[in-house]
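What you see is the complex with one protein chain gone and the rest in place.
And now, chain A:
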C-alpha cells in the first residue's frame, strides 16, 4: 500500500497524497474535504505547466507539429510490407483496418526531445535534423514497432531495439541515432496506445459509452487503456522507471496529460472552468495508481485492478460533489450569520 501510494504521488499529475487517505468507506468529515481542497492549487500549478505545453483541448487529434504526415499510399505500403514475424507471445490488440496516416508520428517527434529540435544560427550548440524528415521518422517508427514484439522477452532495452531493427532489415546502427534510446521505445508505445484508444473510440465504442453513467464511462475507458499494457506487464515496472528518469519525465508527463484529457473528452466532459484542472489531476492520479496496482495484481484477467479502478473513480466523483456541497454550505452559513464573507471583511476593516 505504501509503495503504491509513493509511486502514485511520484508519477501522477500531482494527485494530492491526502486524497488517497480520504478514499475510504468511513463517513467523510468536513476537515478532510478542506484539506484536499487546499492542496488543490499547488497541485494545479504544476499541472498548468503541463497543460500549456499541449495542443488546445478542443483539438482532439494530435496535430502535426513538425514534419507533415506522408501521403496515404505510403502509409499503406508501410503496413503491408511490415516484415514482423508472427510472435509466439500475445500481441496488443491492433486495429485490423487501415490506420489513419501517421497522426502519432508527428506527436512522437515532438516528444522526441532536444535532439530533434531544429535550431538555426551559427552560434547554436547543435544543428537540427534536416529534410527527409518523413522518411527517417517512418523508418524509426517501423523499427520501434518491430521492437515492441521483443520487449516481453528482452525488456525496454537496446537489445529489443537491435532485434527490432534486424526484423525490418535495417542495420542496428540506426538505434544509435534515436534520442534517449529506451525512452524512445517507451514513448512510442505510449503514443501508439493513445492512438489505438482514440481509434477505438471513433470506430464505434464511443457510442456504447453513451448509455452508461459518467463513472462507468471513465472506468471503461481507463480499463481499455490499461488492457493495452497487459502483454508487457512483466516488463512494465522497467518502463515506469525509464519514464521517471529526469531526462524523460517531462515527455512522459506530457503524454499522460494528453491521455487523461482524451479520456475525459471521450467520457463527455463539458466543463471549462476551474473544475477542468481538478478533473484532469484526479483522473491522472487514479490512472497512475491503477497502473501501479496492476503490477502486483495476480487475479485472473486483472479482475482486481478493474475493481480498484471502479472504486477509485466512484469515490473521486463523489468527492467532486462534496466540493460543491462545501461551497454551498459555507455560503448558507455565512448568510445565516448575517452577510457574506465580503460583508464581514468590510466590517472588520472599516474601523
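Simple rule for what comes next: a contact is a pair of C-beta atoms (placed from the backbone, for glycine too) under 8 Å apart; a residue touches a chain by one contact, two chains touch by 3 or more; residues count from 1.
Everything that follows uses one rule, which is that contacts and distances are computed from a predicted model.
UniProt records the chain missing from this view under the protein name "2-methoxy-6-polyprenyl-1,4-benzoquinol methylase, mitochondrial", selected from "2-methoxy-6-polyprenyl-1,4-benzoquinol methylase, mitochondrial", "TBC1 domain family member 19 isoform X3", "MMS19 nucleotide excision repair protein" or "Potassium voltage-gated channel interacting protein 1".
From the set A:141, A:157, A:255 or A:310, the residue in touch with the chain omitted from the display is A:157, counting the whole complex. Only one of the listed residues, A:171, A:245 or A:296, touches the absent chain: A:171. Of the residues in chain A, those that touch the hidden partner chain are 114-115, 122-132, 135-136, 139, 143, 153-154, 157-159, 162-163, 165, 169-177, 181.
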